[in-house]
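Every protein chain but one is kept in place in this view of the complex.
Chain naming follows the written order as A, B and C, and within any one chain the residues start at number 1.
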Amino acid sequence: MGWILPEGFSTFAGDIDFLYYVVLVVTGIAFVIVELGIVIFLFKYRHRPGQKAHYTHGNNTAEVIWTAIPAVTVVVLGLMSGGLWAEIKGHESAPAGSIPYAVDGRQFEWNVTYAGLDGQLGTGDDFVVRNQLHVPVNQPVVLQLSAEDVIHSFFVPAFRVKQDAVPGMTIPVWFEATQTGEYEIACAELCGLGHYRMRAMVTVHTAEDFQQWVADQSAD
Amino acid sequence: MATSALPHADAHGHEHDLSFIRKYIFSTDHKIIGIQFLLLSLIGLFIGGLLAITLRWQLGFPGEAIPGGGILPETMAPGGILLPEFYNSLVTMHGTFMVFFAIMPLLVGVFGNYLIPLKIGAPDMAFPRLNMWSFWIALPATVLMISGFFMAGGHAAAGWTAYAPLSANPEWTGVSGGQKVWLLSIAILGMSSILGATNYITTVVNLRAPGMTWFRLPLSIWALFLTSILVLLAIPILSGAAIMLYFDQTIGTHFFDALDGGQPLLWQHLFWYFGHPEVYILILPAMGFVSDIISNNSRKPVFGYHSMIFAMLAIMGLGWIVWGHHMFQSGMNPALGTTFMVSTLLIAVPSAIKTFNWMGTMWRGNIRLNVPMLNAVAFVAMFVIGGLSGVFMAVTPVDIYIHDTYFIVAHIHYVLFGGSLFALFAAITFWYPKMFGRMMNSMIGKVHFWLTFLFYNLTFWPMHNLGIGGHMRRIYDPSEYEFLQPLQGMNTFITISAILLLTTQMLFALNFIMSWFNGEKASDNPWKDNGVEWTTPSPPPHGNFPTVPIVYRGPYEFSSPLVEEDFLPQTRKLEGDQEPGAAQNEGDR
Amino acid sequence: MTEGAHKTHPNYWAIWGWLLGLTVAEVFVAQTALPRQLLVLLLLAMAVWKALLVALYFMHLRFEGNRMRIFAIAPLPLTVIVVVAVLMEFV
Partner (left out) sequence: MTSAMAPPANREIGSDVYNEKLGMWVFLGSEVMFFTALIGSYIILRFASPEAFAAPGNVLNIPVTAVNTFLLICSSVTMVKAFAAVQDGDQRGLRMYLVATCAIGATFVGVQVFEYNQLVHHGFVPSGYVAASEYAAQAGTPGWPESVGVYSSSFYTMTGFHGFHVSMGVLCMSFVTWKAFRGKYTQTDHRGVEVIGLYWHFVDLVWIILFTIVYLM
């Protein structure tokens, strides 16, 4: 069944997916009511010779009802979403102690700057790796997202992460991976000829492996 | 207004002894201009469709040669295999043609022109010559846009949204001429739309026949009127933005160039501040036509006429404060994101009101399932899907995942194809007899409808699932990504359905052309409708009405107990009907 | 065009005087070393004042029916909405 989301591997993936299924159920119900209603009406009230339609210009109670119900529904949906949105996208929302990275998009590659051993960006031991983002599991990381030439969009389906990278702006993106493994990074905003192959990988390590990996990188 | 009555009267006299050229080419008759727009935009629609299946081929069968694609030049598809740069042009131009040169002119240019004067009982537009110009400006714009395909470097390739800075600098798209031509054509087309809107608004306000008060206007005219207001106020924003972008490309200004203090997001804000009203420009008229057609074929008054109007007003108003929902992931201030989410969700309310009122209109009706009705009902059924899928994207956290995926592609096609285009099939079939004096063949019409309905859903429904799978839009080759591999089968299926969908449209073209020459002759009022346009011959003479029509009631008096027949024309005087005096229109001021 | 034979016109030269005076005042204020916010406020106020004079008397909105007034002011909220919203990006 094509309406089930692929499994998510970040801390907030669950919340996003939950909201999605809520919306799916709500809209599903509306969908069934309307489409079924239309079909039933088409058969029940189809033209029969000598019959005249029921002459009415409407009914205010009905209008009020089908104004109120959608209104209430969307307000509830709005209330449910607002908090999560701020938690994920708010500019100061990255959890304290997140590991900093700088990710710079350009035609057609992602350049990841690592903080190195001292865990500070902009220090001497920073190093850059092309198209490879290595992060530790169960540990929030925050990417300072920027772009050199045109607008790109940093998309990690498995983490439910998407954020445009805009020239002249630095936009923080945070997430916390919940399972080790390799996941794909895609560009989601048309950025030119090579847009379709602007692909990179996230590798989620265990804490130890990650330390090891950083050490190795810093070594050479 | 005695003074202005005079010049019209003799202008009227002249028209009859006109050369062929003045009558059919440089005509100032709103009916001819409407038909000119109809032919032009049907061509645009066909081009848009061709572009669509060409790019679908690459997605369905990545890297395989298009059958017969060998005719395409080396610069586009060597050996029939699409190049990425050409694919980007295809995506861009498919969107451009469908939005600006097919759906928009079909809804506004064609039916705005044809229906407004006829349905309000006016002899012509307020400014017939201006009206002629709006066509003769749109035509060069179309030609210019087509010419882009033959330019060195290919046609515009930055998407129909032309996001800066990608669109601003040739070195980033590899396209220089095409991108400029695109902007010029859009700016020129904008002038045509603005002239048209000025004309429509003036006409509806000033030229309504005696007794045609605001609340006796058919919903189609209300829709076209509100749409014209949107066109009038939204298009100039696009023109302004297009000019700035054009200067960025040509004389080296820095509006959207981040390297020199420019703001890439400024383009998106301006574009979508035009773009969202544009979305309603593309759907409101369809809602209007469908209201007329469903009421007529249910032989029943529109359910909640007034709330239909207020719903459209609400949609028009909200349309100005929701543009940010196109930019949730753009880096826009997240606080704005929340605001735009709320306003966006609110649009569900008027949309729901309209949907339930359409159902209410069918409820306890006496429904005739002719071709216009089939398409009109399909509009409601499909528009609902498009509306509901919109909720997913309005809910910002969910949007994070589905933004820029095929889910949005499915959404826009459920609104623009399932919505606008089905409404257009309905409207064209419904008013064809008035336009050409002949009926369209209803057998072919029904076959065309059912096949279109089937292939349409087979094409676009699975796109939701692609989106759920995370399939990005506007990518040349999905097989680049591991997580998209499993979706390839679905892509192929969609492509095949799309090809069948386009093939089916040949039936419509066939029906349209054949009926023009030897369709069954149409009576003045073949659908037994109440509208003023049905009181005059099909096709109407120049000047539309032999005598000034006088309106006594609203447009939806079907199955009224007052008369034997199940319809009661707006112009039919029953004893007890007041002659409209100034008093009757007092409410207008 | 249905005005009576000799209608009395507003004193256009007086309006001209006002516009001229305000323009001079604007240029003068712009030279002074007032705090920026106050300066901007003053200048905007005078600009709006001038604009109103033109709209009300030269475009004779003051003598039009309500419908024309509505037509005239209808787009203004839209101009404010877009500018204010986009400015939110930078505050």
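Keep in mind that, in the parts below, a contact is a pair of C-beta atoms (placed from the backbone, for glycine too) under 8 Å apart; a residue touches a chain by one contact, two chains touch by 3 or more.
Quantities reported herein were computed from a predicted structural model and do not represent experimental measurements.
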Interface partners of the hidden chain - shown chains only, full complex considered: B, C
Candidates B:55, B:232, B:367 or B:522 - the one touching the absent chain: B:232
Contact partner of the left-out chain, one of B:113, B:199, B:329 or B:357: B:199
Residues from chain B at the interface with the omitted partner, ascending: 1, 3-5, 7-9, 11-12, 122-130, 194, 197-199, 201-202, 205-210, 212-213, 232-237, 239-241, 243-244, 247-248, 251-255, 257, 260-263, 266, 270, 548, 580-582, 584-589
Positions on chain C where the hidden chain makes contact: 1-3, 5-7, 9, 12-13, 15-16, 19-20, 23, 26-27, 29-30, 39-40, 43-44, 46-47, 50-51, 54-55, 57-59, 64-65, 67-68, 71-72, 74-76, 78-79, 82-83, 86-87, 89-90
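Keep in mind that, in the parts below, only the chains that are shown with their structure count from here on.
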For chain A paired with chain B, centre-to-centre distance based on mean C-alpha positions, whole Å: 31
Chain A and chain C: spacing of chain centres that average the CA atoms, whole Å: 46
Where chain B and chain C are represented by their mean Cα positions, the distance between them in whole Å: 37
Residue list for chain B, restricted to those that touch at least two other chains: 265
Per-residue overlap in chain C, given as positions that touch at least 2 other chains: none
Complex interface listing, chain B residues touching chain A: 84-85, 88, 91, 157-159, 163, 165-166, 172-174, 258-259, 262-265, 298-307, 329-331, 334, 337-338, 341-342, 345-346, 348-349, 352-353, 355-357, 359-360, 362-369, 377, 380-381, 384-385, 388-389, 391-392, 394-398, 400-401, 403-405, 462, 464-465, 468-470, 472, 474-478, 480-483, 490, 556, 558-561, 566
Parts of chain B lying in touch with chain C, wherever the complex brings them together: 3, 233, 237, 265-266, 269-270, 273, 320-321, 324, 332-333, 335-336, 589
Complex interface listing, chain C residues touching chain B: 1, 65-67, 75, 78, 81-82, 85-86, 88-89
